[in-house]
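Note that one protein chain is taken out, while the other chains of the complex remain in position.
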Amino acid sequence: METARNISFTEKANKVLGISPKDAIISKSYLLVAFAALLIGGVLGLLQGLNRAGLFNLPTWFNYYQVLTAHGLLLVLVLTAFFTIGYFYAVLSHNLGGLLPKVRKMAWIGFGMKIFGFVLAVIPILLNQATVMYTFYPPMAASPIFYIGLVFIVLGVWMCAFGCFTQVANWRKNNKGQHVPILSYFATGVFVLLFFGSIPVAIEVFMIIPWALGWVETINVLVARTLFWAFGHTLVNIWYLTAVSAWYVVVPKLIGGRRFSDMLTRVVIIMLVVLNIPGGFHHQIIDPGIAESVKFLHVFMSLAIGFPSLMTAYAMFSVFEKTARKKGGKGVFSWFNKLPWGDVRFLAPMIAMIAFIPGGAGGIVQSTNQLNQVVHNTMWVVGHFHLTVGTTVVLTFFGISYWLVPFLSKRVLTPAINKLGVIQTIIWTTGMIFMAGAMHWVGLLGSPRRTSYTTYFDNATALSWDPYLFFLAIGGTLLMVGIILQVYAVVYLMFFAPKGETEFPIAEVENHATKTPYWTEKWGRIIVIMLLLIAMAYVIPLVEMIINAPPGSPPFQTW
Amino acid sequence: MNQFLFGFLLLVFLALPPVANLLESIMIVHMHMQMPLLVIAGFLMAYYFQKKYPAFFEKWNQRGYPGILLFSIIMIYWMLPRAMDDALTSQTVEIFKYISLPFLAGVPLRDSWAKLTSFLKNIVIISFTIMFIMMGLLYIAWPEQLCNNYLMIEQITLGWGFITMAACMVIYLVYNVLIDPMQYEGLAE
Amino acid sequence: MKMHLDEKIWLIISFGMIMGFMFFTGYQTFVLGMGPPSEMETIDPQRVDETAPFDEPGVYQIGENEYEVVMTLEIFSFNPGEIEIPAGSTVHFTMTSKDVTHGVQVAGTNMNAMVMPGHVQRITQTFREPGEYLMLCNEYCGTGHQFMATTITVK
């Protein structure tokens, strides 16, 4: 117990005075960029939805596929990455006694690199020289500047990851033998995944750049695609892990309860980190050049991620029930009424969690061989990730923003904004039900993803899809309204809300909780196990793809 | 007791003919998945034996040397290309695999690992790393099929599998050298 | 670690569910032969037109009610463009791409496969009901992607 006295002065000061202004501005900048990306990406999304439904024609100088590339890049990469980093740097600052000066510097360098990289990537998109989607499958070749931009984004992310590791290592040195606070533990897991998950895409981009510049003639298409999905799949699960952190730690506090077993929470994080990267192949289930046995192995790896998610589901509902019963809720379901449904900080993540029930089930469907074949590359997939990323993750982020932004700006959440938030959440949910629902359904009928409005020469089957696409457009319009409200709320809370103190909500563990074993802190071992699993998943197919490679493909520009 | 049960179930599961056939049909899975899983099964079951015969382990494996030696010998034997082929063609060798890996490698590994000093642990890891690198290079570079039951491409894959395993162990060793646990763990444990 | 009984039951159910999925997937793939299209054959993507069988794309009858369709894909068309077969035929598609990655999907059936340059892809589909089936490209392949489609007429 000696170590308890070691808590540094800054840490105490932080608890009393709130976040230091220098740290706050880092997180605020990240969040502002995130929500700016949401606004622009949302507008582009609306244009697409309207075009897809045949209600609106895009001009030739800014076509559907350009819009789609930008929409994907802004929302999948910028919004989520910037929000996650902003959120977790606030966590690190709050949990671990303020950021170290060098960590702060690293966060700023990372910020600059990412913005610079992003600008580099966007210019060719606007010039219609990089209309390759955010998945940029070779042999489609964009302008080399696009890929160089991506390199800077990855380097920026790595900078932030190392900032986090430095901060955590420093804290542990000053607090020997103690467990890293749970949210910082989540941050460590997320940054470990961000770092290792982006290595494959970095390799892919380094393969592409000399090829796009014309220094080498051909490229191995399948290897590039495999490397992309080793990263792409990890990425979505990183956002998911970020959302899960709020569910485990923040939501129980907001409903006035305690959080679920600390040990189990850490085990879930470890499992999500260890099992994540090997799951990428379920995006390639119907690709040629990968043996059926290897695909089967990967079905296993993909489904394994379902296990910690199901553990999470149990944990959450257990916390809800316990808390509500303590408040006098009775019967099998009536305790449900005791939850603070009128509080947007609870409502948004709660709906997010509920959305993950069909979202996760859809995910299991897609990662299973035969079912994947039915829905692969149809609108179903788009519906799926608008349900998981667009609802589960983003709605949790929205919920976080209602306390994180005022916490950072030393302001308070007013009842009016809370009400606006509740309305926003309902609009968002309705919009997503329309949009994701229509997408799932029309996908089952065979409508392909990533295709601008077409009737395929007035084909009867294609014409029968139109009514569903119309629902998609309605959903998209509602979502646009939701985005405007959300961005307004964030700007208001950041700059105009009344001054005051907002608490960083972190729930306590149960009183009689069992002690968490110390091995959970040994990240070195966890990372080695993760690398072994990655090797198990990727050595076989990559050796096959490289040794038995067909002659490579030259670059194509098909837009 | 739970651990013994899990280990035993794992062993039974691995011994089921369809599972065994599937795992043995791919060379790298045979060596780097089935065999380690068998060792893990033994590792889990060891707990029961340690509880049941504490005197035996105390007497004959006092400092862990004989145990780790036995573990290494069994592992080396199963790294022979010959052994893998024999396991597929001869029933006796296959049965020997299911006995030797859990009980002669997994059990002594658990008992010995707890008794070895960290210096010796590192020595063991280093020797296995060197062995894995050499086996890896052999499998990658050898111009002929080393195992009659597996294709050349599988052999190369297995070679790279060895190299990646070795790389993981190197990372672990570097981590052990660079990071002093005393700096982080203190005396609280 | 202390675990409640209901939690144990939940974890066992979760684990069982995942293993169940695995079992059925494995059974369908390896026993019923319903695995996903995973052709391992490769081809030089720049010499597709000179490589058999793709030097002569077309529809070939290979047995009673059995056809082989040798097909090349390039932006933004399928070759052969028109396919006509009698109802109840089983069609074996042998496909490859001459340029970028394409996807082949026939709406209203389970036929769905990626076609990548450098790789041959094979998939078999039986068309029982007569009708016009829409075959389209479901992987973004360029500006004209939305026009890359053809019909399979089943009589």
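For reference, chains read A, B and C in written order, and residue numbers begin at 1 within each chain.
Quick note on the criterion: contacts are C-beta pairs under 8 Å (C-beta built on N, C-alpha and C of every residue); 3 or more make two chains touch, one makes a residue touch a chain.
Basically, contacts and distances are computed from a predicted model.
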Quiz item: Between "Na(+)/H(+) antiporter subunit D", "Putative membrane protein", "SCO family protein" or "Spore coat protein", which matches the UniProt record of the unshown chain?
Solution: "SCO family protein"
Quiz item: For the full complex, which residue in B:69, B:95, B:126 or B:174 touches the chain that was left out?
Solution: B:69
Self-check item: Hidden partner chain, residues of subunit B it touches
Solution: 59-63, 65-66, 69-70, 73, 76-77, 80-83, 85-86, 89, 144-149, 151-152
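We take it that only the chains that are shown with their structure count from here on.
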Quiz prompt | Euclidean distance of C-alpha centroids - subunit B vs subunit C, Å | solution = 41
Quiz item: In whole angstrom, how far does the Cα centroid of subunit A sit from the Cα centroid of subunit C?
Solution: 31
Exercise. State, to the nearest whole Å, the distance from the C-alpha centre of subunit A to the C-alpha centre of subunit B.
Key: 37
Practice problem: Give the residues of subunit A that touch two or more other chains, as numbers and ranges in rising order. | Solution: 548
Quiz item: Which residues, counting only subunit A, touch subunit B once they are in their complex?
Solution: 3, 169, 172-173, 176-178, 293, 518, 521, 524-525, 527-528, 531-532, 535-536, 539-540, 543-544, 547-548
Quiz item: If you look only at subunit A, which of its residues touch subunit C in the complex?
Solution: 63, 65, 131, 133, 137, 139-140, 220-222, 225, 261, 263, 284-292, 295-296, 299-300, 303-304, 306-307, 310-311, 314, 318, 364, 368-370, 372-374, 376-378, 445-454, 456-457, 459-462, 514, 548-554, 556, 558-559
Quiz prompt | Complex interface listing, subunit B residues touching subunit A | solution = 22, 25-26, 28-29, 32-33, 153, 156-157, 160-161, 164-165, 167-169, 171-172, 175-176, 179, 183-189
